[in-house]
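Here's a structure for you.
Of the protein chains in this complex, all but one are displayed in their positions.
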Amino acid sequence: MDERDLDRQLVERAQRGDKHAFELLVSKYQRKLARLLARFIRDPSEVEDVAQEAFIKAYRALPSFRGDSAFYTWLYRIGINTAKNYLVAMGRRAPTATEFNSEDAEGFEDAEQLRDVNTPESVLMSKEIAHTVNNAMEQLPEELRNAITLRELEGLSYEDIATIMNCPIGTVRSRIFRAREAIAERLRPLLDTGKDKRW
Amino acid sequence: MKEKLSAIIDGELEGDIHAHLGRLRTDPDLRAAWDVYHLIGDTLRGHTSPAIAPRVISRLSEEPTVLAPPRARSTVTRIGRYGMYAAASMAAVAVVAWTAFPGWHTDSQLAGGGVATTAEIPAENLVVNLPASDVENYLLAHQPYSHVSAMQGVAPYVRSVAEERRAAGK
Partner (left out) sequence: MDFAWRAWHPVRVLPFLLPVSAAIAQTDTSALQWLQRIYAASEKLSYAGTFVYQQGQRVETSRIVHIVDSSGPGERLETLDGVPREIVRTGDEVVCYLPASMTVKIDKQPGRRPFPAILSEQLKDVSDNYTVKKGEIERVGGYNCQVVTLDPKDRMRYGHRLWADLNTGMLLRAKTFNEKDEMLEQFTFTQIKIGGNIGRDQLKPRYSRQSKDWRVEDSGAIRANLAETGWTIRSKPPGFRTVAELIRTVGGTGGVGHIVLSDGLAAISVFIEPATSKRPAPHAGLARQGAINVYTRPVGNFWVTVVGEAPAESVKYIANAVEYHK
């Protein structure tokens, strides 16, 4: 099983009526999609609206997703279409084909700076989250930091990471888990702040 | 449990994950872990934004639950009850393949429809091409008059959609 299988299984569950499975996909791809839309839509609150719209459209269109492409690729196209519609409906020029038809939907990684969001709280929150994660990373024991970096930033499989780090796969799995938990522990107080669990 | 979740997220858990996906539904701690592990990964990659998921989830709760119809096997569905086989004499036809539509190939059913006459032209030798947008215009003009369409409102207009899609999405 690989990550694409995981998505496919979640989609199939959703197609059989398990809405929660779709919610997991939303949680997983929300930021990636928002990042994509921000390339075309300047206003961050509009990005949120359009992203939301795209997810709902994707949910309604689930019956026609047949697993020929990866779920995110399909979601990406729906996101693009939704953004296009939105821009056109707002009377703005729809971007040209080259701007929209970027092929590397799955490989898209954006090294841009933190984009400003419109409310002071969310600016602060974004920065705090990034800050907390970075700090936590620095404080991790080296082998945990390496493991999670190789996984999240290099996208390597456990097997490859095991080869690079010269350890058993089980150890890779455990290190990645412990890294995540260590960072999560630092994040939890931040995320639990206030009733508004927007993060 | 969370360690298994961590492996599942990376697509690295062997075996059937259904039980685990089920537990994600019922265990709030596990669900929170799913959210925060993904947040960590996104943050490391520089994907930051306010969370959109809570609003989507609350809207989803109002959406009618989607159920996908059973997957289409193929167009060849034999319905025994409707035996209407008559001897066919197919005049020669020039088959036009609407190009570039994935999954839509030269229709071999046309050739296989009955007794071939001498003038039949094999599909592969044909180069002709009907501009997709022309057909779309004809289809749009035609739809309102179909009584089959009358039963379905504007629903059959989706038939015309494919042509525009091909014309636009080269």
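To keep things simple, chains are lettered A and B as they appear, and every chain counts its residues starting from 1.
Just so it is clear, a contact is a pair of C-beta atoms (placed from the backbone, for glycine too) under 8 Å apart; a residue touches a chain by one contact, two chains touch by 3 or more.
Values in this document were obtained by computation on a predicted structure and should not be read as measured data.
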* Omitted chain: which shown chains does it touch? -> A, B
* Structure fact -> Full-complex touch with the removed chain, picking from A:R4, A:R39, A:K84 or A:R186, is A:K84
* Positions on chain B where the hidden chain makes contact -> 64-69, 72, 75-86, 88, 91, 93-98, 101, 103-104, 107, 109-110, 113, 126, 128-131, 133-142, 144-162, 164-165, 167-169
* Asked: So which bits of chain A touch the chain we can't see?
  -> 57, 60-61, 63-66, 74, 77-78, 81, 84-85, 88-89, 91, 93-94
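By our rule, only the chains that are shown with their structure count from here on.
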* Structure fact -> Per the C-alpha centroid definition, the whole-Å distance linking chain A and chain B comes out as 25
* Structure fact -> Per the touch rule, the chain A residues reaching chain B in their complex are 1-6, 9-10, 13-24, 26-28, 30-35, 38, 44, 47-48, 51-52, 55-56, 59-60, 62-63, 66, 109-112, 114-115, 117, 122, 125-126, 129-130, 133, 137, 148-149, 151-153, 157-158, 173-174, 176-177, 180-181, 183-184, 187-188, 191, 197-199
* **Complex contacts: residues of chain B adjacent to chain A** => 2-3, 6-15, 17-18, 21, 24-25, 33-57, 59-61, 63, 65-69, 71
